[in-house]
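Please read the structure below before turning to the comments.
In this view, the complex is presented without one of its protein chains, the others remaining in place.
Take a look at chain A:
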Amino acid sequence: MRSRLANCGYNREPFLFSAYLPVRLSELLPGNTAVVHTVEDVGSADPIARRLRDLGFVAGEPVKLVAFGPVGNDPLLVQIGFTRFALRRSEAARVQLQAAGASA
């Protein structure tokens, strides 16, 4: 699947794994890309988590953090697929990312 996306012209930027590996979408910095592992429910039947999954935050999907909002680095502008979404930090924290090995 991923190779097909690459054929479609989807270029993943080189990802530098230095000392720290982000595990949540809210920990990425602008320009970083990663791959979604799962979306965690906060409480039972979390409507926000459900909506995130509907919008395409599902396992294996590449995401890119495009920008931060101007105040307190909030909200986050996230690109998934061909769409850009603004997410508050607490919303982005629900999205867990794949470990480096799995996303390489």
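Definition applied: a contact is a pair of C-beta atoms (placed from the backbone, for glycine too) under 8 Å apart; a residue touches a chain by one contact, two chains touch by 3 or more; residues count from 1.
Heads up, the rule we're going with is that contacts and distances are computed from a predicted model.
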Between "Ferrous iron transport protein B", "Gas vesicle protein", "RNA polymerase subunit sigma-70" or "Phosphate ABC transporter ATP-binding protein", choose the name on the UniProt record of the chain that's been left out. "Ferrous iron transport protein B"
Which chain A residues would touch the chain omitted from the figure, given the whole complex? 1, 4, 8-10, 42, 47-48, 50-52, 54-56, 58, 61, 66-72, 74-75, 77, 79, 81-88, 90-91
